[in-house]
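Removed from the display is one protein chain of the complex; every other protein chain stays in position.
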Amino acid sequence: MADNLIDARGVVVAYGGQRGAFGKRVEPKPVLHGVDLVIGRGETVGIVGESGSGKTTLGRALLGLVQPASGSIHFDGKEITGLQEAAMRPLRRRMQMIFQDPMSSLNPRRAIRHILVDPLLLHGLAKNRREAETRVRAVLDRVGLAVAALDRYPHELSGGQRQRVGIARAVVLEPDFVLADEIVSGLDVSTQAQVLQLLAGLKRDMNLSMAFISHDLSVVRAVCDRVYVLSGGRVVEQGACESVFSAPQDAYTRTLIDAIPLPVIDPAWLGRRPAQA
Amino acid sequence: MAEIATAAPVPAAPPSRLAKTLRALVAQPKVIWGGGFILFLLLLALAAPFIAPHDPLAQDLMAGTLPPVGFAEHDAAYLLGTDDLGRDVLSRLIYGTRIALTVAVIAAVLAALVGTILGLLAGYYGGIVDTVVSRLIEIWMAFPPVLLSILVVAIMGSGVTSVIAAIAIIDWTRFARVVRAETMAQAQADYVTAARTLGFGRLAILFREILPNVAPVLLALLTLEMGIAVIVEAILSFVGLSVSSDTPTWGGMIAQGRQIIYQAWWVFAAPLAALFATVLAFNQLGDGLRRALDPVMQR
Partner (left out) sequence: MTVPLLAVSHLNAVVGRAGNAPVLRDVSLTIARGEVHGLVGESGAGKSTIAKAILGILPHGIRITGGSIALEGEDLLTFDAVTLRQKLGPAVSLIPQDPQTALNPGRRIEAQLTDGLRLWKGMSAKDAHARALQLLEEVQMREPARVMRSFPHELSGGMRQRVLIAAAFALEPKLVIADEPTTALDVTVQKQILRLIRSMQERHGTGVVFVTHDLGVVAQICDRATLLYMGKVMEQGNVSDLLNKPRHAYTKALMEACPRYDQPGRGLAPVPEEVFAACRAEIAAFDQAGAGHG
């Protein structure tokens, strides 16, 4: 058994690169230039960066949703790069994802019951519909949703409730790893705190490993053990949240931290020049 | 007990999905009018032998070119008058709905079937599949549709089957184009990625996740296509490429009426009005369905 649940080495991902019109080759555009990342069992790792940093692509690569051009990704000691969809399927149950936009990530034409019950049946985690529904009810209760939600369609729920359904769908399969991609960026502060608290509780109870992608360093600080700072498809700094946030080593990390407005009056904040030249 | 307080209570149990869909449909006047008229035509077609006052083929040269009721020299037995051979226009009109609806429904469904399958595959799989389907659509659309249909009828011989085949062969591209674009858009949505991470296979995703979201557009398009099929059938009848001339069709009646338009304008006007109303009804129904079935508008 490998020490780390996820071990990614030298991951390079490039988009495009198909043959264009008239057979001219379009050069692939690299989004990740050799990223190393490990996630321990039960560990929550933050992946932060601004738009275009490659954080979303990195997340998708960890789940085997995009194929790296080079490098390797091991999940529980098993190489997942280059695996066919069919070979990947048994592993799918063990790695789940929570999405940024719960409206888009829930099929508008399917009731919450279907959204939550079908995956259990697919993976044979329940013998029949009734058993599956019993489990789903337990999970709904755990994420703080009333059973009545089962008969609803996604557009009939509030934003916070939809995000809870998204979380329920990810944990109902009892995965080992959950990727959370900007899951609180569209939510109000009070709803955000509820979702973060829920996630922290689930992580503890289920001993989940998590990758938490966010542009918001404050949110990452709230839930993560370690953090990777991405810029232009490279990891510029990584380490325990404690040390990265109190004593950032990289200039870009400093700029990023410095750019976050704290709810504390600091007359110098708008006055001083940014850290980089 | 849940660790966090249950957020704002989920509203009280709503009516079933079916009841809601029906209510949304009934709330659309376009669905009521368009659908009502089509339903009326359907009844006419089914009950033609019982409803039609005369045999549509029976000639009565003594009663030729009688005008509709309300005009001078009319005969109350012939509500919409007679043609130059003394055949009852109303009865021919009623029998004509049979061909019109048969062609409309079967041809549109066939075109939709072919177009939807190709569109789904092209939109979801992309790559070489998409390239092949897209090129095929482009080539197909560059071909003049009238020539194509004449070609089909020439090969298959005239008759209802040929007309249906011609329409399906020409018009599958309408469906393929729209379904392909819609599938591509839906495939970008996170719920498709979610289905992948849950371990669902590609076909399951295509037919269980994506197809239901493409269905409303498809249904609207299908209804519009039925209207188009009615016109195409009339055109082919008009140029004599449809069914044999002794079966009453609206297109055939228009062609015949055109020749005697100065002596008996009603032979021309009656089928034209029927054609116009039918196509309008299909279009209204299609538009109403599209509005009623939008999941987000359906509240």
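Labels A and B are assigned to the chains in the order they are written; within every chain, residues are numbered from 1.
Here, contacts are C-beta pairs under 8 Å (C-beta built on N, C-alpha and C of every residue); 3 or more make two chains touch, one makes a residue touch a chain.
Because the structure is a prediction, the values reported are computed rather than measured.
Taking the complete complex into account, A:193 is the one of A:69, A:125, A:193 or A:206 that touches the chain left out.
Summarising the interface, chain A meets the missing chain with residues 50-51, 188-194, 196-197, 200, 215-223, 241-242, 245-246, 255-266, 269-270, 274.
Simple rule for what comes next: only the chains that are shown with their structure count from here on.
Rounded to whole angstrom, the centroid-to-centroid distance between chain A and chain B, based on C-alpha atoms, equals 46 Å. By the touch criterion given at the top, residues 63, 65, 85-86, 89-90, 92-93, 95-97, 99-101, 104-111, 118-119, 122-123, 141-146, 148-149, 151-153, 155-158, 160-161, 164, 169, 173, 191, 194, 197-198, 201 of chain A touch chain B in their complex. Across the interface of their complex, chain A is touched by residues 2-14, 17, 189-191, 193-202, 209, 212-213, 215, 295-296, 299 of chain B.
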